[in-house]
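Entry: chain A
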Amino acid sequence: MLLKKLFLLVILCLLLGQVDARLDVCATCPYKAIKPAIAASQAGDTLFIHSGLYQEGNILIDKALTVIGIGYPVIDGKNETEVITVTANRVSLIGLHIKNVGTSYLEDRAGIRIKKAKHFLVKNNKLTDTFFGVYLEHAREGKVVGNVMKAQAKNEASSGNAVHAWYCRKLVVENNHVSGHRDGIYFEFVDSSIVRHNVSENQLRYGLHFMFSNNDSYEHNTFRNNGAGVAVMFSKKINMWENHFEHNWGGAAYGLLLKEINDADIVRNVFEENTIGIYVEGSNRIHYLNNVFRHNGWAIKIAGGCMDNDVSGNNFISNTFDLAQTGKGTYNRFDGNYWSEYTGYDLDRDGVGDVPFRPVKLFSYVVDQTPETMVLLRSTFVDIINFSEKISPILTPAQVQDHAPRMREIDIPFTH
Partner candidate 1 sequence: MNKIFKYSFFDLIRSRWTLVYLAFYLLLTFALLTLTPDTSKVVISLMNIILLLVPLIASMFSVIYSYNSREFVELLLAQPIPRRQIFLGQYLGVASSLALSYLLGIGIPFLVFGILGSAQLGHFLTLLLVGLLLSFIFSALAFLIALKHDNKLKGFGLTILVWLFFAVIYDGLFLVAMMWFRDYPLDNFALGASLLNPIDLSRMLILLKLDIAALLGYTGAVFQQFFGSSMGILLSVGCLLLWIGVPVWRIYRISGRRDF
Partner candidate 2 sequence: MISIEHLSKSFGKNTVLRDVSLELKAANISAILGPNGSGKTTLIKSILGMVIPDQGTISVQGQPIRGKHKYRDQIDYLSQIARFPENLKVRELLRMIQDLRTRKAYPDALIARFELEPFMETRLGHLSGGTRQKVNLVQAFMYDSPIIILDEPTSGLDPVATLRLKELILKEREKGKLILITSHIMSFVEEMAEDIVFLLDGHIHFEGSCDELKEKYHASQLETAIARMMMRTENNPHHEQNIQI
């Protein structure tokens, strides 16, 4: 019965001439170039592009093709054009090495552009010095996986983003290694998407950037040495799990920047050696749970207008300042964290310190007012004024305290 059905299907396909064909492209193949092969192909065909150099200007893919590079064929835009533009659904691009898109101040050229298409796959490609790497506009339900994108961005105005998504839904951006762009991964009006296991480093601006995007999550990513690790702005319901934010140093450098964000979870992330671990502005109802802040300048800096945030179960270890608050009207909870600066005691030995901890130091106010006073950090005089403020608080907000500071580092159940 089954066999009969299958047989009928094959017959049908033969009759309609719809059998998926294989087209090879190389110097000695039937097709010497990519464009003629695409022209000769039909939807559902697979193009095998063998190693070699292909300089064909802008290549348009307007039918459902699978394009596979063998031995990383180099497709070179010669710094003149965008390289591959996809306008059809179900296109896969695998194993290509796309090079030299060239900067343009007039148009956002990309190594690969997916335009108004669904179900695409961009996998294991190398993109070198592409102005924008993978540019997704009005694209849905597609994946960008395992790509390596390198550029040498010099300044923000003349550089593009490695993965740029605009008006998209249900994207998966996974296992990519992106470096040297303006933003590593940029989401604007992108909903219900996942960013995971990527490494984004040495970007001029942000490792990952959300604008007006909702219901997304990013997890297990590493953001290193960027202008700022991750910026999440004007977005709702973003889950942030188990990411590493490392070594984001500089005047406006953050591990994570939250601006006008509501209802997000920030769980089990590690913030290490950032000038500011998390900088929060106008964000409400955010849960900071089980994160580790180690050797940051400021672990968390909260600017005005933040309400109902819950910071608990986190480890604050050897940060220059654990917490700084500027502006008024900030009502947040800080109970149940471990603070390496805490010097209280635990007489009943329940693991919880018997006196509350005040994470905001007087000196952080002074530094906020007069940043140059930073040179007096850890001086005896500053220790004395911090100490006297600790004994009788005048300037530091009384309500900012951890009522249940942990005596020992909290064991954090990472999943990887």
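Just so we're on the same page, a residue touches a chain if its C-beta (ideal position, glycine included) is under 8 Å from a C-beta of that chain, and two chains touch if they have at least 3 such contacts; residues count from 1.
In picking the candidates, the idea was that all candidates are chains of the complex that A comes from, given by their letters.
Since we're looking at a predicted model, the values are computed, not measured.
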Result, touching chain for chain A in the complex among 1 or 2: 1
Complex contact set, residues of chain A against candidate 1: 249-253, 273-276, 295-298, 317-318, 320-321, 340, 366, 369-384
